[in-house]
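A single protein chain has been omitted from the complex, and every remaining protein chain is retained in its original position.
So, subunit A:
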Amino acid sequence: MAGMKAATSAATAETGATEPGTAETGATEPGTAEPARARRPRRAKRAYGGALVLFLAALYFVVPILASLWFTVDDPAKGFTLDAYAKGLTDEGMLSALGLSLRLGLATVALGLLLMVPTMVVVALRLPRLRRVVEVLCMVPLIVPPIALVAGVSTVLSWEQDLAATPFYRTFQLLQNKNFPLVLVLVYTVMSLPFLYRALDAGLRGIDLKTLVEASRSLGASRTGTLWRVVVPNLRSAVVSGAVLSLAMVLGEFTVATVLGFEPFSVWMVHVGEYEAQLSVAAAMLSLLITWGLLLLLTNLAGGRARNRRKTTA
């Protein structure tokens, strides 16, 4: 459940990027409002209305987080305590589960990008007619519920015994390695396709791909060189936002992991919650922090260059 929260927070951070504009008007308006009020009362009213909506939305997100925070630091016997956090940070189960989730997330993002960036570039350049097909294919995971997806996957995995005598057996074992279950990476990659597609599609629409690629080719660059030096750098913010959404999805994913019997962070948290509620919620708070940290890091990676550019203009 806390994993879900992590995903929601990622989504909030995404929309948050567009929010400051509204927040700014809300903040600057009161200062200028004094002389302006007589002339533009409506404008001021609208600004206050915006602030109200923002305040209500903030309540909606902040109250549950504060309640969880209170729950983790308040012990009926001892009063304020950070025991739950200390325990969580030293708990081996939690650290290994969190490590697994992060590794799964990174592997998923890497595989997803490796698959989608070249595909979408080729489709945009050479096969524009396939654009709709790719879009529909990439959106399918949104429509198919994870439980249906995992049912299919477990059926395939159950062939393992029948294949015991063949070389495929090793592959099946490798896929289900408890330390790093590749099968989860494969399933998560499929589940991340909608996020990657949407982000990359927006990014590709924002640049004149054909001209940039042709310019690079005319200057002697190979196809891969062009992809790496020209296309990817100009899709940077799209790649980052797709990666952030996919990562948040993986960190919060529960259904597939639990049905296939693996224990990444989300599954561990639910298990622990059954007997140690405070530790479980503390872990949820930590995961929230980690997700925010990652978001901040990635957004900085994406925005760094743009900010430098703005500085040179000024």
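By definition in this document, a contact is a pair of C-beta atoms (placed from the backbone, for glycine too) under 8 Å apart; a residue touches a chain by one contact, two chains touch by 3 or more; residues count from 1.
Criterion: contacts and distances are computed from a predicted model.
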Query = Which protein name, taken from UniProt, belongs to the chain you can't see among "ABC transporter ATP-binding protein", "Acyl carrier protein", "Circadian clock protein KaiB" or "KipI family sensor histidine kinase inhibitor"?
reply = "ABC transporter ATP-binding protein"
Task = Could you tell which one of A:Ala47, A:Leu196, A:Val230 or A:Leu245 touches the chain left off the display?
result = A:Val230
Query = Of the residues A:Ser158, A:Gln173 or A:Ser222, which one touches the chain left out of the display?
reply = A:Ser222
Key: On subunit A, residues whose C-beta touches the chain left out of the figure   = 207-208, 211-212, 214-222, 225, 229-230, 233-234, 236, 305, 309, 312-313
